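One protein chain is absent from this view; the other protein chains keep their places.
What follows is subunit A.
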């Protein structure tokens, strides 16, 4: 398993332009599979337009203590892109005035941003309804300075959403790295100990499942049932909901698909599983994604592909929700990942 990002390894797919070329060439250019644009045009959804803004998702940096094989951010310890306090100030101004009910902090490991705690404290003052931090769990066990994170999250009533690819050690470590499973289990137990994830507890703890390979997730509720049973029986761990997320064919996952000769079959699976009902609720229709350097995107995936919003407002310093809400959403073939089966988003299935 690699211990460095594609960027640090100077791999071809660290180049977003190259990724976009791949996603538009091959089986799509040959006409074997339809372009996403044509597919949604069939149901009158092109151009894709936003609905009401509900989620403001802020990526506070690509640095991470893990180098997961499927990571669409290409995050890792070697990534130096970290949101500065100045950009955070601009974000806070937006958070105080947004119509969105959910603030979603992601990364990398968001906790590794040196101003993370200050930012959370300031953002919490805005009284946003649902304040999510996407935590990879192992960060809590990575270093002494992170050990009190469960208490910190509790203090600000943070909704913790954590990745957990499987309830067995083998599958988890294969995707996320040696030792990740044991650390994740210990972190979940600590979150439970302060009240997170317990039945009827207002401290929300949800898990994110994404497949460890070139296949789509099965039914989210069935997976949730299996995860709940196994984690409770084996480790006495409880959590609220499981979000099943499809891996999108970008960045490290795209690199894996190509290297393992699964790319075409995976794209066929995504297109075959295309569900028009999922298009109505794809997350880019209710989300704005902000990058570490303040640029605005339709979603975290577009951010990683360098596809900025199609609006004259492109940066947080010029943020204007009304103007942004009139934009056309930027799409490419990776979008099939969000419309396959029951659909996929950072909040799980959508259809």
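Note that contacts are C-beta pairs under 8 Å (C-beta built on N, C-alpha and C of every residue); 3 or more make two chains touch, one makes a residue touch a chain; residues count from 1.
Here, contacts and distances are computed from a predicted model.
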Should one name the undisplayed chain from "Sugar ABC transporter", "ATP-binding cassette domain-containing protein", "NADH-quinone oxidoreductase subunit M" or "Alkyl hydroperoxide reductase AhpD" using UniProt, the answer is "Alkyl hydroperoxide reductase AhpD"
Missing-chain contact, candidates A:128, A:161 or A:223, resolves to A:223
Cross-chain touch to the chain not pictured, restricted to A:97, A:168 or A:326, is A:168
Residues on subunit A facing the left-out chain by the touch rule are 166-168, 170-171, 209, 211, 213, 215-219, 222-223, 226-227, 268, 272
